[in-house]
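A protein chain is absent from this complex, but the other protein chains hold their places.
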Amino acid sequence: MGRRLVLTSFGESHGKSIGAVLDGCPAGLELDEKDIQKMLDQRRPGQSSICTQRKEKDIVEIISGVFQRHTTGAPITMIIQNNDQKSRDYDSLRTKLRPGHSDYTAAEKYRGYNDYRGGGRFSGRLTATHVMGGAIARKLLKTALNIRTNSYTTQIGKTCMKKEFNEKIAGMIYKNDARCPDAKTAKTMKSDIINARKNGDSLGGIIESVTLNMPVGLGEPIFGSLESDLSSAMFSIPSVKGVEFGSGFEGAKKYGSENNDLYVVKRNKIVTSTNNSGGILGGISNGMPIVMRVAFKPASSIAKKQDTIDYKTKKRTTLRVKGRHDPCVVPRAPPVVDSLVSLVLADHALISGKIGPVL
Amino acid sequence: MGRRLVLTSFGESHGKSIGAVLDGCPAGLELDEKDIQKMLDQRRPGQSSICTQRKEKDIVEIISGVFQRHTTGAPITMIIQNNDQKSRDYDSLRTKLRPGHSDYTAAEKYRGYNDYRGGGRFSGRLTATHVMGGAIARKLLKTALNIRTNSYTTQIGKTCMKKEFNEKIAGMIYKNDARCPDAKTAKTMKSDIINARKNGDSLGGIIESVTLNMPVGLGEPIFGSLESDLSSAMFSIPSVKGVEFGSGFEGAKKYGSENNDLYVVKRNKIVTSTNNSGGILGGISNGMPIVMRVAFKPASSIAKKQDTIDYKTKKRTTLRVKGRHDPCVVPRAPPVVDSLVSLVLADHALISGKIGPVL
Amino acid sequence: MGRRLVLTSFGESHGKSIGAVLDGCPAGLELDEKDIQKMLDQRRPGQSSICTQRKEKDIVEIISGVFQRHTTGAPITMIIQNNDQKSRDYDSLRTKLRPGHSDYTAAEKYRGYNDYRGGGRFSGRLTATHVMGGAIARKLLKTALNIRTNSYTTQIGKTCMKKEFNEKIAGMIYKNDARCPDAKTAKTMKSDIINARKNGDSLGGIIESVTLNMPVGLGEPIFGSLESDLSSAMFSIPSVKGVEFGSGFEGAKKYGSENNDLYVVKRNKIVTSTNNSGGILGGISNGMPIVMRVAFKPASSIAKKQDTIDYKTKKRTTLRVKGRHDPCVVPRAPPVVDSLVSLVLADHALISGKIGPVL
Partner (left out) sequence: MGRRLVLTSFGESHGKSIGAVLDGCPAGLELDEKDIQKMLDQRRPGQSSICTQRKEKDIVEIISGVFQRHTTGAPITMIIQNNDQKSRDYDSLRTKLRPGHSDYTAAEKYRGYNDYRGGGRFSGRLTATHVMGGAIARKLLKTALNIRTNSYTTQIGKTCMKKEFNEKIAGMIYKNDARCPDAKTAKTMKSDIINARKNGDSLGGIIESVTLNMPVGLGEPIFGSLESDLSSAMFSIPSVKGVEFGSGFEGAKKYGSENNDLYVVKRNKIVTSTNNSGGILGGISNGMPIVMRVAFKPASSIAKKQDTIDYKTKKRTTLRVKGRHDPCVVPRAPPVVDSLVSLVLADHALISGKIGPVL
């Protein structure tokens, strides 16, 4: 993923370890494990009552590309050991296709050679590798251009945050388990998730991402548009099924005269009075905040009994998905979205020369 | 765009010509200009009362890669001459920033060197180059794997098609100007667009795309997911602001037990009883129809007077966008969506070996 | 070819036209057809008594990416019409495999769908597309960084230039048909070629390329080394069979103490007293001239009778290659080598930020 700043991710849910190589990071960025660990901790399983109880400390180790606490310009490799695999949980359902999961597509594509334990390569656990690279990209954007990305839960099931986001409430995001900057909505979201789990069920939701202090001119027309690259990155997160920018699907219902953002001058800078474009025009950033909304389907692993098929016998059967699962992955997703947004924007900052090869 | 099947697009709205090079098409596909012209005619301006009256016949010429009416395996180059440019229409507004357009971002990015006539490189006219490549990809998919893509208008402004799509009504899409397979809804859509234009305004809408007869196993986990590549392609279309697959944003409101698609066996094939996944699980096709919805913002060029800024003087001013514009680009978009879907799927068919280097 | 500055070439020897798209050229470079035509004229067939008499004026037309005599940042497309094809010359030998040519490999790879006329996609004629892109890259390097590339004939058959190259004799390269900056050697080379042709035979040779005024720091360690990219570009020229930098194959015979270039300070700049490295250390330019030597095999098309096989019948047969061929391609190669060197160096200048996205 990426053209100048290239992230390679590796590992499986129940393998020895997972990791990432970030190639193309400029030399001279101050960096140590703590910078990455902080974001990993926000994604980590087992951190609250509403996420999976798999116990992974997710301690990251940097094994290349950093010397004397600064990046060297060489590929940065990071690794996390897997500790708390319970692969036995998966043996019973090896051939029972779990609805909503990739069991069937993976088995067909790799003719059975894929590592099926815990979803293997397809597991949400791999989003930790996005965070490894993304934490560096985020620090790079902050250091070099003071760009700040904020992603947060704006909807869980049918519960929506009504308040508009502003930077003042950014500090509230990680104050609650739902990762919603509005405390009251967060409370409802949490109880919704707890109820769903009690019923052996799961919930989906929406993450909104707002990036502030964008320079004008990141992105390319047509094939290298910011929207293309951001959406492509979002759909690399398991469970994501929709992405929109600015007024998005709602904008499709409006008249041009309602949806067009009018230009005005503020503090001698050209800006728009509204932001229905989500900060992107012609595939290129216009200096307004980049606003993106990402839809997550409800988690596929549910304790409720479901009808399904046995892959080998093609006979009908039923299953209850055991193991330790998130009843809703959305609260763990904000650092993942932040990471991928940062990777894409840092890539474009490098492409456009806003960030050079040495800081 | 693309990894194995690479489309390079070139040209500007008011330049000499526009064109595309498609590299990686297997040798041995029967092909001549007619195959491409047919889809170009469906996108062509001036074809109905509800689109721009710019008169372009858009006659395509193949200048390389085809020999004795078959592809040779070499890059296929296609060109359309631009005929009906009225660049003078754009002189008056050279420095007046048109709301919703890329005038500002392009001028900043290229420091004034960009070709501003008719939107230049950013013009919707460039989607004709998508169609050039896409027509070939579509024929390739049909010939080699009998994959069939159908894209159609499902919403204009607030008017939605209620009927569910099925292959029987596919033949209806191009029977009306709105490109909606439901004739009655199409009529309302058309009058909505005519009314908007009368008011000097514009409308947006939604294109739905359904691809039938998909093989299982196209796509990759994580960074090369089908959703990543399809959405990336969609956001290369000017005006697209949202993309969703299957139940998409609606699915985010559901419980897992509602949204999971249950496996059943039909005619000795494993299928799902519903298709909330839109045919993609773990980034890989599961054999069900690929269902995608694409949101278009209302066209930015409107005749109504709008407040704006003069780019040079940074003074407030007003403008009415002259020139010949689409009051709604959606009815011209189905062949563009079909094209990009086909390019992405053909690319993955080549990657996965479902299509070889020679037919 | 290229990462930031991407050249796509298209066309066939006997097709309608050949052309190139150069994507990634910074905006703001002054450019018109003359800049490209000049280098094309140096490569053009029919320009002297020692090259093929195929009459192609090779008039280039820019059809996109240039506006008001400057590059816009959009893809630059250039086209040359083919005029003087004599495809009939090739009919007789359609199935007789020409020794040294790609007839057999192309027929096998594309199972007969390839355009076989005049070598089709494999023809040396396609090097004109390298020159189209390379002429722009060369002007970009000259304008932005004053980098100057000089390629010239240093060997034809067994005749070698003994003189060392220096910038003073650069002006002599195009003063003779052999493209050798030493007039006396050039004369022998020319008569060698004329004699070979008289005997129905052909000759090979060596092009040396010296690039002056290099900045330090272009290139990358390991996979993106300057040597990797330059050699890869050279081997895209038909007939090239060897590439070496600095002391190259001769250096393999030396001791380290002889081959190491010692550092000295000249005019307050760190340089080396010798240049056995050819200006590249660790894959990165060290500021010394880049010196590369490129070996061309003798032209495969010869009038002499040769034994061969009929591809269809697998029977033994003989052939004399008719048509109008170069008895030695080397004298036409200097602009091609200049072009490819320029494309690679401009690509790396963009990657390293020495040239920005707008001039």
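Should a chain be cited, it is by its letter among A, B and C, assigned in written order, with residues numbered from 1 in that chain.
One rule holds for everything that comes next: contacts are C-beta pairs under 8 Å (C-beta built on N, C-alpha and C of every residue); 3 or more make two chains touch, one makes a residue touch a chain.
Small disclaimer: the values here were computed from a predicted structure and weren't measured.
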- Task: Identify the residue among C:L203, C:I290, C:V337 or C:I355 that touches the chain left out of the display.
- Result: C:L203
- Given A:G28, A:G200 or A:P215, the one touching the chain that is not displayed: A:G28
- Note on the structure: Note that chain B touches the chain not displayed via residues 3-4, 74, 221, 351-353, 356-357
- Message: For review purposes, identify every residue of chain C that touches the missing chain, sorted by number.
- Response: 1, 7, 9, 97, 99-102, 104-106, 108-109, 121-122, 126, 155, 157-158, 196, 200-206, 216-217, 219, 221-223, 225, 227-229, 231-236, 238, 240-249, 251-265, 268, 270, 272, 276-278, 281-286, 295-302, 304, 306-309, 311, 314, 316, 352
- Item | Where the unshown chain meets chain A, residue by residue | 8-12, 15-19, 21, 23, 27-28, 63-65, 67, 70-77, 79, 109-111, 113-115, 117, 120-121, 357-358
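We take it that only the chains that are shown with their structure count from here on.
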- Note on the structure: The angle in degrees, nearest 5, through which chain A must rotate for its Cα atoms to match chain B is 180
- Find the chain most remote from chain C, comparing centres computed as mean CA coordinates. A
- Query: Roughly how far is chain A from chain C, going centre to centre by Cα mean, in whole Å?
  - Reply: 46
- Taking each chain's centre as its mean C-alpha position, how far apart are chain A and chain B in Å? 27
- Euclidean distance of C-alpha centroids - chain B vs chain C, Å: 39
- Query: So which bits of chain B are touching at least two other chains?
  - Reply: 9, 109, 121
